[in-house]
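Missing here is one protein chain; the remaining ones are kept as they sit in the complex.
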Amino acid sequence: MADVKMVNLTVEGRAISVPDGTSILEAAKAAGVLVPHYCYHPGLPVAGVCRMCLVEVEKAPKLAPSCATSVAEGQVVHVHSPKALEARKGVLEMLLINHPLDCPICDQSGECELQDYTYQEGRAEGRYRDPKRFNPVEDFGGDVIYVANRCILCTRCVRFMDDVAHDPVLTVAERGDRALIGKFEGQDLTHAWAGNVIDLCPVGALLSKDSLNKVRTWELDRSASVCPNCSQGCNMIVETRDNQVVRLRPRPNAQVNEYFMCDHGRLNYRWMNRKDRVEIPMVRQAGVLASADWEVALRAAASVLAGNRAFVLASPNLSNEALFLLGRLVGRSGGAGAFRVPQGSEAPLPGVDDLALRADRAANGRGAELLGFARNDAPLSGLGAGDVLVIADEELAEVDAADAAKAGAVIVIGTTLPAWARHAANVVLPIANCTEEEGTFTNLRGRVQRFLQAKAAPGIARPSYFVLGDLLAAMGDGSGYWTAGQTFDAMTAAVPAFAGLSYDRLGLRGAMIAGAMSEVGA
Amino acid sequence: MTHSEMGGVRAPGDVAHAEHGSYTPVFTGERRKELDELFTRYPTKMATLLPALWIVQEERGWVSSEGMAEVAELLELTPAYVKGVVTFYTMYHQHPVGRHFIQVCTTSPCNVCGAEDVVNALLRHTGCEELGVTSPDGKYTVIEVECLGACGFNTPLMVNEKFIESVTPATVPALLASLG
Partner (left out) sequence: MGFPHTPHERETLVLSKYFGDTDAIGLDGWRKRGGYVALEQALKMTPAEIVGIVKESGLRGRGGAGFPTGVKWSFMKPGDGKPHYLCCNADESEPGTFKDREIMRWTPHALVEGCAIGAYAIGAEVAYVYIRGEYTEALDKMNAACKEAYAAGILGTNAMGTGKTVHVYVHKGAGAYICGEETALMNSLEGRRGNPRIKPPFPAVAGLFGQPTTINNVETLVAVPHILTNGAEWYKKFGRPDNPKSTGTKLFSVCGNIQKPGNYEVTLGFPFKDFLYDLCGGPLPGRQFKAIIPGGISVPIQTREEAENTPMDYEGFVANGTMLGSGGVIIIDDAQNLVKQIARAARFFAHESCAQCTQCREGTAWTTKILERIVAGDGTHEDLDTLLEIGENMTGKTICVLSDSCATPVTSGIQKFRGDFEALIKRKKVHMVPAQVA
């Protein structure tokens, strides 16, 4: 990119140099100045219609829409000059004249850009005293509901469905102040990625039926995470209230999911709040599975494993760290490991390169492979008679349970205890799920990405890497995997596929494994 | 606005203005040929959208949802897109109108010359009583229209595709009689 011409300009007195063709709005962002805007979104084509991003450019006759105006050499831009502020105040007043001002009952309240900018730059009170426009609420199908009265006609939703989803089911209908977002009767927002219009809507006009009236946004706690619902690895934010996951939203990552997340991913969160979790370690004593403390349970598990071949059936939703440690368990006993991946139909988002809801409905199949686990739809086929079967968070159904019968012993390391295992398990070690611990996943293209803890695990369940580290220590493999970071770094040292990566340097955008670069876009 | 005014939620699939009974396609025979000829005039099929909608309206008197869907399919567009276009332009009827659709210009240049009196005379003599409401006999619909571009010949009006100039309240009865 060395041949890109750079342009020098000043924004609010700050000198900045950006590539030629950059918009003033993006240049200002780079200079640390947010120009208020509604219709502009970096993931969508420029519309230039809300007129909120007007800024003053010295020597220009009129205020410039900063989203639609390219930078020019020597430009001097004023975002907060009286003229620019006055213009934006005018836009805000106009946007509010027909707005119902129903913030107290609006889901968007607290994360509403109309509220934010009005608070920052708007008039203290409006001057409108005529009747307001009224349109009924409309069900757009899918997860989306349209509250027309709050709509500011920014057209982000229309542009997303048209230019990104390539499924133009939304349109601006009518004109003048009668205009509203419309769809064709009988054709709904059923596209697999349609839910993004809810995030894109800067106001409370497009709402999720799933989270309708559920929480006030200021009650939410937010953590950076990675979607575990398929192998794409979309970056996301887990939003919790009172230790319950209530909403998943995309977190921008240009390398993976741009600004988007599919409906399957965003709505498939209820399992994260399961109530039937194992909360306390259990050990079978005198034929009865009974609660035990961690020390006892770990010792029991270690003794079951001692001298036996371990066969590990791992969930592809376990972190790289957990899978690495499980791999060590397999390696030191000369055993084997396998996993299987639930399947669904693939649903691409055509406007973004290499972004799709993947057929593999698990986050870390790639990681499992790299860490030595064999992908197998009949995962217990490799189980030898008398092996210790380690079920690592796999929901082994009854139908497969018959195959498990030849195991010499069964250890369950998981978030739940399947019904069949109540009779079969010798030891049960409860672990946190991926929203309750930190760790990394490797997506289908080999991108290793960190997820952070969003809520507390139930009972005395512990992070997976911590439990496995303790178990290995109890077996004499005591290299001290006390944190996810230590475990990760041990993995990069031990497994060539991950060589060169560092937990700290992954940041929140992730990094590609060596050798994966050439596969990108293949 | 009160909460009760929020009203019910319109369910998806509500058909606002559907034609009764089964829909017969417009673009068959000569009309299809006409559209194919139009395709040769433009580099994109989309560019024939306005002319194609005109053909639907000429054939059916209005543009129904089914009509929009038919045009969408022929032009490789989505019905929602077509709806956005139809609702932008005021001359496409989105519901059936009276046999004589009367559009009276009442924009300022005609307004200063008494266009509103012409409108009132028309409402009275057609029995429509209200703008946009079809007369009980189904013969007339009268609407106000923005500038017809005949400002020197006020008051101008259109009856369907026919342009009539210099209408006054006094000439309204004779005009209506001439329509039959």
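The first chain written gets the first letter, and so on, giving A and B; residue counts start at 1 in each chain.
By definition in this document, a contact is a pair of C-beta atoms (placed from the backbone, for glycine too) under 8 Å apart; a residue touches a chain by one contact, two chains touch by 3 or more.
Being a predicted model, the structure only gives us computed values, none of them experimental.
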*Missing chain touches which shown chains?*
A, B
_For a quick check of understanding: of A:I24, A:L44, A:V71 or A:V172, which residue touches the chain that isn't displayed?_
A:V172
*Consider the whole complex, including the chain that is not shown, and state which of A:K5, A:K62, A:K275 or A:R505 touches that chain.*
A:K62
*On subunit B, residues whose C-beta touches the chain left out of the figure*: 41-44, 46-51, 53-54, 75, 77, 84-85, 88-92, 103, 106-113, 145-154, 158, 161-163, 165-166
*Name, in rising order, the residues on subunit A that touch the hidden chain in the full complex.*
46-52, 54, 62-63, 65, 68, 87, 90-91, 93-98, 101, 125-132, 152-153, 172, 174-179
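Quick note on the criterion: only the chains that are shown with their structure count from here on.
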*So what's the Cα centroid distance for subunit A and subunit B, whole Å?*
49
*Taking the complex as given, what residues does subunit A use to touch subunit B?*
100, 102, 105, 132, 134, 136-141, 145, 149, 167-175, 182-188
*Going by the contact rule at the top, pick out the subunit B residues touching subunit A in the complex.*
1, 3, 5-16, 18, 65, 68-69, 77-84, 87-88
